[in-house]
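The complex is shown incomplete by one protein chain, all other protein chains being positioned as in the whole.
Up next, chain A:
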Amino acid sequence: MSQVVVKTKNEVMNGTLKRVLSKFGPLIGLILLIMVLTVLSPKFLTVNNVMNIARQSSINALLAIGMLLPILTAGIDLSVGSLLALSIMMMGIVTVNMGMSPFLGILVCLAVGAGFGWLNGILLTKLRLPHPFISTLGTMNIARGIALIVTGAAPIAGFPYAIQFLGREFVGPIPVSFLLVIVVYVIFHIFLTRTQTGRYIYAIGGNPEAARLSGINVDRVLIIVYTISGLMAGLAGLVMVGRVNSAFPLAGLSYELDAIAAVIIGGASFMGGVGTVWGTLIGALIIAVLRNGLNLLNVPADFQMTVIGTVIIAAVFVDVLRQRKSKKA
């Protein structure tokens, strides 16, 4: 009799700890990181620096929330860095080179991103390419190539204020780009948790066959997923142009890696079906905080890569532990 009681107590405590870790693991990590950096560097927890971090995290945060969707469906989008570049180059051609309205430019930027995202979806679902890794690897190269060709690899500078607004302005001390991130994340949260399509995304990631059999139009959902990912690449590009007032063809090179890292560190599972919007935000903040903190400590850039790699492995390791526990239970 007493044996049964002990077992039950253990299971309850296991369940609670598991829930706490999986829900708050990334957040605990972020808080610990901030504490360590505050001790190590006096300039870290100043208003100026915190706002720098907020601004420095914006581009990746936008790419990451776009990347969350494909990862939730057990897929991936490797093309976001290239789509970012192509979107801003096209915007540059329309606005700076051809002198058209900045609002048309913004539209072009978002449309190019979303358009190529849609292409990613079509390649995956209609051409039945075996895995999004392949289709997005293809578009990654195609988009980068076009971005280099359109101006003969020349950068474009001198964008109108309307276009720069999102990336460069402040509301008091707070960067507009970060406010944008918050607004976007809230929208995504509502989309993923309160809409039918959002729930379908989780269902497809959890079990694609069951999703299909239960009548979900998987193809339609996947096309939406990749279109949104591409759209976010365009938006991230718009913020970048605001920060540096220029568009160059090699922009966003390898950015997909930090976006994926943010999503994974935030607790999403590569197998699909698991992951949250706020986890992704924490992941993006962890990366930005790490990079900023290491910059303040004058740690060489190469070592920063090592640290980020270690954090990714640590985060996934924790996820593996959680999954192992849930299988045992």
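Quick note on the criterion: contacts are C-beta pairs under 8 Å (C-beta built on N, C-alpha and C of every residue); 3 or more make two chains touch, one makes a residue touch a chain; residues count from 1.
Methods note: contacts and distances are computed from a predicted model.
> What is the protein name, per UniProt, of the chain that does not appear here: "NADH-quinone oxidoreductase subunit L", "Peptide deformylase", "D-ribose-binding periplasmic protein" or "YciI family protein"?
When "NADH-quinone oxidoreductase subunit L", "Peptide deformylase", "D-ribose-binding periplasmic protein" or "YciI family protein" are compared with UniProt, the left-out chain turns out to be "D-ribose-binding periplasmic protein".
> Can you work out which residue in A:43, A:131, A:199 or A:220 touches the chain that's missing from view?
Counting the whole complex, the residue in contact with the absent chain is A:43.
> Among A:25, A:70, A:121 or A:230, single out the residue that touches the unshown chain.
A:25
> Thinking of the whole complex, not just what is shown, which of A:122, A:146, A:218 or A:321 touches the missing chain?
A:321
> Among A:72, A:166, A:224 or A:294, single out the residue that touches the unshown chain.
A:294
> Since one chain has been left out of the picture, which residues of chain A touch it in the full complex?
10, 13-14, 17, 21, 25, 28-29, 32-33, 36-37, 40, 43, 46, 48-49, 52, 56, 59, 148, 152-155, 157, 168, 240, 243-246, 248-251, 253, 291-307, 310-311, 314-315, 317-318, 321, 325
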